[in-house]
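Input: a single structure, listed below in structure tokens.
Omission of a single protein chain aside, the complex is shown with its protein chains in their original locations.
And then subunit A:
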Amino acid sequence: MTEIILASHGSLSKGLLNTLSMIVGNPGDHVRAYSLNPGENPRDFLNELELEVTRSENQYIIMTDIQGGSVHTALSELIQYPNVALFSGMNLPMALEVLTRSQNGIDESEFESLIDSSRMGIGLLHHTLTASADEEF
């Protein structure tokens, strides 16, 4: 079982989870969103999560808003545990990939391609771009 955690300053994580649910339906209890609000300490969530992670055999995939941010920095202490993977710069393509692949657990060897998928989700459309070639069977 893979536990998925979206974590951010403010409500980006909750918003992303909301958008995710619109696309794939209710993802279930194993997907959670954590929001750091002004005045709160991310280490409180870190401690809570650390207790959980160390008592569980589940895989934990955590996605945060931005590397270097206090949420990411606090949660980065969890990577000492082999069942945790921490991604930053979460976007909807990343969350979708993680959710889709998490059905069977995500092997470490897949992490790179997961990052690639997230990056490929960032695109540009502009009126000067010419139409791409049509595909055939």
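To be clear about the criterion, a residue touches a chain if its C-beta (ideal position, glycine included) is under 8 Å from a C-beta of that chain, and two chains touch if they have at least 3 such contacts; residues count from 1.
FYI, contacts and distances are computed from a predicted model.
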As a check of understanding, state which of "4Fe-4S binding protein", "Phenylacetate-CoA oxygenase subunit PaaI", "Lycopene cyclase domain-containing protein" or "PTS mannose/fructose/sorbose transporter subunit IIB" is the UniProt name of the chain not shown.
"PTS mannose/fructose/sorbose transporter subunit IIB"
Among listed residues A:E57, A:E112 or A:E135, the absent chain is touched only by A:E135
Kindly note down the residues of subunit A that lie in touch with the hidden chain.
22-25, 96, 100, 117, 120, 123, 125, 131-132, 134-137
